[in-house]
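Contents: one structure, followed by commentary.
With one protein chain removed, the remaining protein chains of the complex are shown where they sit.
Chains here go by letter, A and B, matching the order in which they are written, and residues are numbered from 1 within each.
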Amino acid sequence: MNTQTYFEDIEMLPKEDSVGMLAYCAGFIASLALTLVAYFQVVQQSITGTTLLLAVALLASVQFFIQVTCFLHLRTNKSSREMLAVFCFSLFITGILIIGSMWIMWSLNARMMPGDIEMRAYMERQTGI
Amino acid sequence: MSTLKIKEHFGHEERHKDTTTVFGFFVYLMTDLVLFASLFAVYAVLYQNTAGGPKGSDIFVLPFVLTQTLILLASSLTCGLALLCAKKGSIRGVVSLLSITLVLGGAFLFMELYEFGKFIQEGYGPHVSGFLSAYFTLVGTHGLHIFAGLLFGTILIVSLVHSGFTRGNLRKLALFTLFWHFLDLVWIFIFSFVYLGAFI
Partner (left out) sequence: MQEISPLYGKLSFGLLPHDPIAIGGAAFAVVCAIIILSFVTYKNLWKPLWRDWLTSVDHKKIGLMYLIVSAIILFRGIVDAFLMRAQQALSVGESYGIIDANHFQQIFSAHGTLMIFFVAMGFMSAIINLILPLQIGARDVAFPFLNSLSFWLFTAGAILVHLPLIIGDFSAAGWLAYPPLSGIAYSPTVGVDYWIWSLQIAGIGSLLSGINFLVTIIKMRAKGMTLFKMPMFTWTVLGSMLLVAFAFPILTVTLTLLSLDRTFGMHFFTADGGGNMMMYVNLIWAWGHPEVYILMLPAFGIFSEVVAVFSAKKLAGYTSMVVSVIAIVFLSFLVWLHHFFTMGAGAAVNAFFGIMTAIIAIPTGVKIFNWIFTMYRGRIRFHTPMLWFMGFVVLFTLGGVAGVVMAEPTADYQLHNTLFLVAHFHTMIVSGVLFGYFAGLTYWFPKIFGFMLDERFGRKAFWCWLNGFILAFGPLYILGLMGATRRLDHYSADMGFQPLFMVSAFGALLIGLGLYYQVRQIIFSIRHRQSLRDETGDPWDGRTLEWSTPSPVPHYNFAVLPEVEERDAFFVQKERRGRGPLQLEDEYKDIIMPKNTGAGLIISFFALCAGFAIVWHIWWLAVVGISGAIVVIIIRTFETDTHYTISGEEVYETERLWRVRYDQSKKLVL
């Protein structure tokens, strides 16, 4: 065994030698840029509300995929196929869990009776008591 | 630099065993992803429950968190470069880059503990509201993982200095890099949705 081939042998790095400084540096610079763009958008508030939220979400997702491909080397080649399958399933579960929980809890919260303070304020408005 | 030949026998069985270990560790990381997803779901549901206490935009200091984020990102880069040095057979490179990774990780963790300490001192501890409980637990769990990574990395560096590029050390290096990159992946979402999200 030699260190050159070890990481390819254990299916951590793809066999092509194009992986190297390029992938890591490009990934780093892209992630840096995406982080800073998101940061300054929020700080400067050039867009607001839902648009801003979507923009930040998009930037985060893109950075996620860049790091997954450049740092984790998870691609569609043969050696990563099993890890990729497990990864996609994990994303499916993660998505359902977060979005499902948010939907369910929003619905439940919306249909809760108002709390004490709100109830009293409501009654005051209605009856002047 | 020339590649380094290792004396340990590394035939087909050994290759299969190490591939299996890497795959198994990756599966574990995916279960960790679901763990963080649950914590994110809890945060998403509770972040507005401030119970008369502060909300995120009241207490988070964005430049501070940006610095933390950049430090962690840089450590992810140095970690990846450490792996490349191992490919090239440079033990010095691996040890130096891993050390830098851990120092950066330590700085990140220190900043996080400082932030937590400040909040608690000002009376915004995790027992104050649902929002704060969720925040401390989500970010704290990530911090706990970073701490585990620092422990893992330190022991790995000691082992590398002591025994060099053994099969066990190379395997542990592979697992460490997977773990460390994973933690940066999770942090992307903490940074975006917890910290930036508080100001949207």
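The definition used in the following text is that contacts are C-beta pairs under 8 Å (C-beta built on N, C-alpha and C of every residue); 3 or more make two chains touch, one makes a residue touch a chain.
This structure is a prediction, so every number in the text was calculated from the model and none was measured.
Annotation: of A:Ile29, A:Ile96 or A:Met123, A:Ile96 touches the absent chain (contact as defined above).
Note on the undisplayed chain: of the listed residues B:Val45, B:Val139, B:Ile157 or B:Leu170, the one touching it is B:Val45.
Although one chain is not displayed, subunit A still touches it through residues 82, 89-90, 92-93, 96-97, 100-101, 103-105, 107-112.
One chain of the complex is left out; on subunit B, the residues touching it are 13, 16, 19-21, 23-24, 27-28, 30-32, 34-35, 38-39, 41-42, 45-46, 49-51, 53, 126-134, 136-137, 155, 159, 168, 172.
Keep in mind that, in the parts below, only the chains that are shown with their structure count from here on.
The distance from the centre of subunit A to the centre of subunit B, each centre being the mean of the chain's C-alpha atoms, comes to 16 Å. Subunit A makes touch with subunit B in their complex at residues 1-7, 9-13, 20-21, 24-25, 27-28, 31-32, 35, 38-39, 42-43, 48-49, 52-53, 56-57, 59-60, 63-64, 67-68, 71-72, 82-83, 86-87, 89-90, 93-94, 97-98, 101-102, 105. Interface of subunit B with subunit A (complex): residues 3-6, 8, 10, 14-15, 18-19, 21-23, 26-27, 30, 33-34, 37-38, 40-41, 44-45, 62, 66, 69-70, 73-74, 76-77, 80-81, 83-84, 86-89, 165, 167, 170-171, 174, 178, 181-182, 184-185, 188-189, 191-193, 196-197, 199-200.
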